[in-house]
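With one protein chain withheld, the remaining protein chains of the complex are depicted in position.
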Amino acid sequence: MSILVDQNSKICIQGITGKEGSFHTEQMLLYGSRVVCGVTPKKGGSFFKEVPVFNTVKEAKRETDCDVSCIFVPAPFAPDAILEASDAGIRVVVCITEGIPVLDMVKVANAIRGNGTVLIGPNCPGIISPGKTKVGIMPGHIHRKGKVGVISRSGTLTYEVVYQLTQAGYGQSTCIGIGGDPVIGTDFVFHLKEFERDPQTQAVVLIGEIGGSMEEEAAHYVIQNRYPKPVFAFIAGLTAPPDKRMGHAGAIISGGKGGAQEKIQALEEAGITVIRDLSTLGETIRFRLNSQGISPDL
Amino acid sequence: MSILVDQNSKICIQGITGKEGSFHTEQMLLYGSRVVCGVTPKKGGSFFKEVPVFNTVKEAKRETDCDVSCIFVPAPFAPDAILEASDAGIRVVVCITEGIPVLDMVKVANAIRGNGTVLIGPNCPGIISPGKTKVGIMPGHIHRKGKVGVISRSGTLTYEVVYQLTQAGYGQSTCIGIGGDPVIGTDFVFHLKEFERDPQTQAVVLIGEIGGSMEEEAAHYVIQNRYPKPVFAFIAGLTAPPDKRMGHAGAIISGGKGGAQEKIQALEEAGITVIRDLSTLGETIRFRLNSQGISPDL
Amino acid sequence: MKLHEFETKELFKREGITVPEGKVLESIDQLDRILNSLKGPPWVLKAQVHAGGRGKAGGIRVAKDREDAFKGVAELLEKRLVTAQTGKDGVVIKKLLIEEFTPHMGEYYLGITLDRSKALPALILSTRGGMEIEEVAKEDPRAVSKIWVNPLWGFSPYKAREILFGVDPMPDLELHPPLEGLFRKLYEVFWKYDCSLVEINPLAILEDKKFVALDAKMSIDDNALFRHKEFGEDHEGKDPLELEAQSHGLSYIRMNGDVGVMVNGAGLAMATMDIIKLAGREPANFLDVGGGASQEMVRKGFEIILKDPRVRTIFVNIFGGILRCDVLARGMVEALSGIDLKVPMVVRLEGTNVETGREILKNSGLKFSVAQDLKEAIGLIRG
Partner (left out) sequence: MKLHEFETKELFKREGITVPEGKVLESIDQLDRILNSLKGPPWVLKAQVHAGGRGKAGGIRVAKDREDAFKGVAELLEKRLVTAQTGKDGVVIKKLLIEEFTPHMGEYYLGITLDRSKALPALILSTRGGMEIEEVAKEDPRAVSKIWVNPLWGFSPYKAREILFGVDPMPDLELHPPLEGLFRKLYEVFWKYDCSLVEINPLAILEDKKFVALDAKMSIDDNALFRHKEFGEDHEGKDPLELEAQSHGLSYIRMNGDVGVMVNGAGLAMATMDIIKLAGREPANFLDVGGGASQEMVRKGFEIILKDPRVRTIFVNIFGGILRCDVLARGMVEALSGIDLKVPMVVRLEGTNVETGREILKNSGLKFSVAQDLKEAIGLIRG
């Protein structure tokens, strides 16, 4: 098991012939992901590395029955691409694109609500279920199949965490980068629920950062539902000054809200182990899991 | 039992202080319906016949926990009233108003989809579960509690059918006027499903008319799902000329589609008893039900 | 409400959709001046009537020179045009649209209509313009592309790709942006003017890849006319009794029979007409006084029925709901008092306040037969 995507996921790449799209399609194919089609308007009928290219997602869906899409379309056109995927009935839509205007995402998020689509991103590294499939841009080789679920608002910080987990002997069931923008398709709570149901997952790591209230909501969910698996968290931005956008559009402390200290407090009150020193994350988790009888993945 | 509304339904009247609204509120109260509140902007804080009036549905819902609303608001303002009711979390919204521009309804119907609201109408007489509650403008006294469910696109034609049913000894579980406009909140299939689950209902009468394809869809549903209760139908407009709007905005044969003959044929092919002579409707249904061992209501 | 071709084209022009240059003519005296103001010959003469099948019926002509134009106008104007949709009497041509001729290399069909069962507007493209879209859909479905647009999502660019890449043969790629623009404009027009239909058929593709709407159709939702004062009332070709009824808020349609009918409610009115037919007679009209008619409206309704000289029997079928039977009865008495009613009248009353209503009629001294139920009414009408 794993969540959202696995070896059976049939992936469509929107923007497959672009610079980013083509590079990462190759990487995904190398990882073993089932990329069954791509979409680039006006390039329908051609092939990219034996992957058929279509003009529309609707057509791609009809011809290949793809159920996951990964979007590498420039920001001004990405909202349209998300709507297209959702309208065509794609179940999991991963939008890698960075820099989409937030009000465009407000419209898109409300439009696809109730449409049965799970949107991951935008501005995210994607999803990987190690050993099964990779839908996104993360370096596959640092991952290892295992029992820890990872949910993150960040990109390279996730790689760091995954790297330490793998070094510590713990593989991952699924790692999801939910995106660094203020309005994204899913939140920590959504994936906590998914991991709760997933038998492969025995522990969850949340990688949060300043801005918004998603970490507090996760803490609330964990405490309200007596979450049955151990949860760890790391929050980036303890030293970030207010009113400055720290790289991510979503990482900003404004009106005195969204600071790291409040998040850490809420998480700890919910019984979540918050790791403050990133350099010790892997060993801390190893120690804790071992002491709870959850052994490393061999 | 019965469907959609019963003696426990707490009704809110939107437009309670208007001419139509106040007249029919009185009628509903006389019938025994639990009208718990009304809404007329700027009249909040006043009372109509001991029914408290609020400025907004949100406030009315918070104060009275009403779960059904009945809208008597002029056509230009009715779409807003429907959205307001749905947004406030009203479960069943009955819109009596006639003459709403159809594209307004296209927007409203798509907006409330997935919001958990059942919209009945517009341009409809409402819903009655005889002996329990009446939410609408139908004359209560012709109804009788019983085992026949009625679904109709019409108003007075429904009264005629109900009258004949009652005369023939068969009462009604629930009668729903779904509305005579081209775009309405529900269709025959929706209510057929409801009646299927309702133990009080032992037979269903559909009252259709020219225009649209709702009757054909009902026929399709009945045949596909081996509908377990006897279904009767009457279709108005056999002699209607094409391209003329027969009173109802929805009753129009256009582009050669929506004629009565095709509808009757589809219904009969689904095993539905179509009554062609309205004057014999009551006795035909009595004869058929009796012969199937479904006795009159005493 | 249907707009005439020339009205639709004027509106299109204002909205930025190219149409041929043209002028409307109501008298042959205007022709000379019009021809002087237009490029040509040739010119196109088009009968402005609300009926499909104009072309096949000879309502559209190409005039190759001035003489031809005068001859054409003389043969069309004020003449009856009988098309597949008009019935045998046809309709009188009151206006002609005179247009410049548009040489072109291809024809498309573009249309937007309301799909009732999906509650969504449907956009349709066909690469076989000039033909009825229903026929193309039957004969050559791949030449038709249809998409539905969620009005809350709007006409997002991917929708344009779906319709343009979904038709066979696919339009040249260089035509995609202008076709998308045209659909976007049509979609705006559809919403802005509360259309139930807007159609360009054929859309001409010129040598320089520009588009011109050679024919244009538009229907406006009657319920939305209150917010579109820009559309005046169009009485052309309408029955005078229908117009009179309309001005009093009554829904009246003339039929071919001789039984004058008054009913409250559209469904019951249709069913009443059907019953008359089952009884071996034909209704003279459809008349719905409405679920909540006033005494005044009932009186007006009667007056209109009585103005129809073909009526041999009157059938009043009222099921009182909001319209109470006593109100109906008073309106009836008011309309008929002092009139020597020459034709038999059958009255069937039921519902709210039926006793009072029957009492009023009984005491009125009016001549009529009472039916207790529909069955009895049918017997009385059959006679």
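Labels for the chains are A, B and C, by order of writing; each one numbers its residues from 1.
FYI, a residue touches a chain if its C-beta (ideal position, glycine included) is under 8 Å from a C-beta of that chain, and two chains touch if they have at least 3 such contacts.
Predicted, not measured: the structure shown is a model, and the values here were computed from it.
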Checked against the full complex, the residue among A:V51, A:M214, A:V231 or A:L289 that touches the missing chain is A:M214
From the list B:T56, B:T273 or B:N290, which touches the chain that is not on show? B:T56
Out of A:K49, A:R62 or A:K244, point to the residue that touches the absent chain in the complete complex. A:K244
Touching residue (missing chain; options A:G15, A:G44 or A:P125): A:P125
Contacts of chain B with the absent chain, listed as residue ranges: 41-42, 44, 55-59, 77, 80-81, 83-84, 87, 111
Hidden partner interface residues of chain A, rising order: 20, 75-76, 98-107, 109-111, 125, 137-139, 141-142, 152-160, 163, 180, 182-183, 187, 207, 209-210, 212-214, 217, 234, 236-241, 243-251, 255-256, 276-280
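Assume only the chains that are shown with their structure count from here on.
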If each protein chain is taken as a node and each touching pair as an edge, is the resulting graph a line, ring, star, complete or other? complete
Centroid comparison with chain B (C-alpha atoms), farthest chain: A
Rounded Å distance, chain B centre to chain C centre (Cα mean): 28
With chain centres defined as C-alpha means, what is the inter-centre distance between chain A and chain B in Å? 46
Centre-of-Cα separation between chain C and chain A, whole angstrom: 55
In chain B, residues with contacts to at least two other chains: none
Got the chain C residues that touch at least 2 other chains? 150, 152
